[in-house]
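Below you'll find the structure, written out as structure tokens, and then a few comments.
Omission of a single protein chain aside, the complex is shown with its protein chains in their original locations.
Read from first to last, the chains carry the letters A and B; within each, the first residue is number 1.
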Amino acid sequence: MAENYLTKLDDALNWARKYSLFTYPFATACCAMEFMATMAPKHDIARFGAEFPRFSPRQADLLIIIGTITEKQAPALHRIWAQMAEPKYVMAFGVCASTGGFYQNYGTVPGCDQIIPVDVYVPGCPPRPEQVLDGLILVQKKITEGTTWVQRRDRGEKHGGEWVTPRPSENAEKKPGHLPVVS
Amino acid sequence: MANPTHESAAAGPRQVVFGMPTPDEIVTERSHELRQRLHKFPEGEALEDDDIELPTEPMTVNMGPSHPAMHGTVRIVLTLDGETVKDTDVQVGYLHRCFEKEAESATWTQVFPYTDRLNYVSPLLNNVGFAMAVEKLLGVEKLVPERAQYIRVIVGEISRITDHLTCLGAASAELGALTVFFWMIKAREWIWELLEELTGARLTHSYVRIGGVQADLTENFSARLLDTLKRVREALADAESALIKNRIFRDRMDGIATISAEDAIAWGWTGPCLRSTGVPYDVRKDHPYLVYDRFDFDVPVGSVGDNFDRYAVRLEEIRQSMRILEQALQQIQPGPVLIDDPRIALPPKREVYNTIEGMIGHFKQIVDGIRVPPGEVYSYSEGGNGELGFYIVSDGTGRPYRCHVRAPSFINTQVLAKLIHGAGVADIIPTFGMINMIGGECDR
Partner (left out) sequence: MSKVDLDKLVAQFREAVLSTHSSHGDDTAVVSAGQLGAVMRWLKGAGFDYLVDLTAVDRLGQEPRFEVVYHLRSMSSGSRLRIKVPAHQVEDGPAPEVPSIVQIWPVANWLEREVWDMFGIKFTGHPDLRRILLYEEFIGYPLRKDYPKEKRQPLIRRDYTME
């Protein structure tokens, strides 16, 4: 493993970043119910500093993809991730976001890491709030160690795959949109 | 340097120029004249909005598909004139997970986890609906043991309570009442703990089977359920006292998105949304199924059909569900919970491990699926959002040939474009919240 050579300033910045993660809950499906439960008083996510969901990607640093990503939703997901300011971390919440779950069909993307790079995967259908908090602690640990995707990329590491920007596939010719008249 | 106010007559819109100079004016240095074009309207003359002609053009704005409203993923393309909605295009399908195609390649029992994720806030109601449809096609609706029917009613009503709690909580959070959201989620947690003890999962239970339910009620379930209901009642009373007489809440919900009963029927509404317009259609009362005809409960009905009526109907329905639960817990009798037919339900484990018939029966059923005779059936039940129907076509094998869900969320959302036309942007949020569009059910 490459040596994690971080300066004291980086340590301090990472400490500040990990204990005040502003989450962007990209909620689509059933896992959103468990995200609500994780935010709720019983399994309080606020104790880990990630209390505030910021519903604008410009203001968030942890993108949590909650639920199934369909092919129709994929360009929106990539756009949201691209609009986030660095440093940004990604957590795939639920097995549909991690690998597609038991939805292996024409409409579902088999895992959101086909679209964006992911730091932590939290499997479960849906995962219990305790698992989600475990995933959040893992994100915090990765930030401290410097092993998240943004930190690796900034150090110039390549580990098994070159991360490049997605390109639209061949059948994505955009047709002009139109609005129907509501009568 | 003419003052337009004095030139034109009182009739007709007055031209008001203000703000930034146009590029022409800057280039020709006429902009310094703008500062002298101060309008002094005569004393006592009020300025009406209609009198001023402001240069505007409609703006196209996108709400979604990723948006803070907690209900489901939908994209509403709005054409706005200021804050007023002029045109909408509601685009759904961002959670199309191909339930109907997946059901065609799964056995009848393997479809249950997919049905859980349809209306994922009341999953047991979907399970029960699908099981009832297959039993209708098999012809064994009357042979399902009575205890299983009571248990289905009990878990179904508990699921309905979680559905309405989530809807009310999320709607309150979207309007800013975050505390009420936390109270509702806290109440929902107690119920989920109970369901986790019974079914093994907090959210996606897959508890119901064709011919009954998977396992019997746990020990002391009845006492724990009654205790939980007592605490849920207190949480509901707190929420009600915080919101029902609240000026801000009432202003945002009263009179918004009103719809008449005829329109609601023409646009296909069922469930709490239809009942808020005054039509007392409830599948549990009009076409009683399972053992609903043995309970005494009311169907809350609204009068105006606005957002607040939908909120109040759901709040009252939670109380009626609690009434049904109390009666069901008193009336339930011991007995089997799964039909005793090895062609339909898996044999008990003791037989599977000890007798050859049990083992072969278990094997055939898991691998091939239940042999449902060819035919088609449409079975309906009261889901969280309305009439949840399953139209099933079987071709005699162990897998469905066609399994179509009549999704109340999909049909209820259709009229959203009409409801928000002419309203402000801020009215879209409570309207969308009270329609309770659940993404999994809308897009299947």
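Following the convention adopted for this analysis, contacts are C-beta pairs under 8 Å (C-beta built on N, C-alpha and C of every residue); 3 or more make two chains touch, one makes a residue touch a chain.
Quick caveat, the model's predicted, so the values are computed rather than measured.
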By the document's definition of touch, the residue of B:P58, B:P145, B:G268 or B:P336 touching the omitted chain is B:G268
Chain not shown: contacting residue from B:Y281, B:F297, B:Y311 or B:F432
B:Y281
Which is it among A:D11, A:D44, A:E71 or A:E130 that touches the chain not included here?
A:E71
Pick out which of A:C30, A:A92 or A:I115 touches the chain that's been left out of the picture.
A:I115
In the complete assembly, which of B:E83, B:E100 or B:E357 touches the absent chain?
B:E100
By the contact criterion defined above, which parts of subunit A meet the unshown chain? Give residue numbers in ascending order.
71-72, 74-75, 78, 104-107, 109, 114-116, 158, 160-169, 171-175, 180
For the chain that got dropped from the picture, name the residues of subunit B it touches.
91-93, 96, 98, 100-102, 104-105, 136-137, 139, 265-268, 279, 281, 286-287, 375-378, 380, 387, 389, 391, 393, 401-402, 404, 406, 410-411, 414, 443-444
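Keep in mind that, in the parts below, only the chains that are shown with their structure count from here on.
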Cα centroid separation, subunit A vs subunit B, in Å, comes to 27
Taking the touch rule as given, give the residues of subunit A at its contact with subunit B in the complex, in rising order.
26-30, 32-34, 36-37, 39-42, 53, 55, 67-68, 70, 72-73, 76-77, 80, 102-103, 105-108, 125-126, 128, 177, 179-182
Please name which positions on subunit B make contact with subunit A in the complex.
60, 65-68, 70, 73, 77, 79, 87-89, 93-98, 101-102, 113-114, 117, 120-121, 166, 169-170, 182, 185-186, 188-189, 192, 202-204, 417-418, 421, 439-440, 443
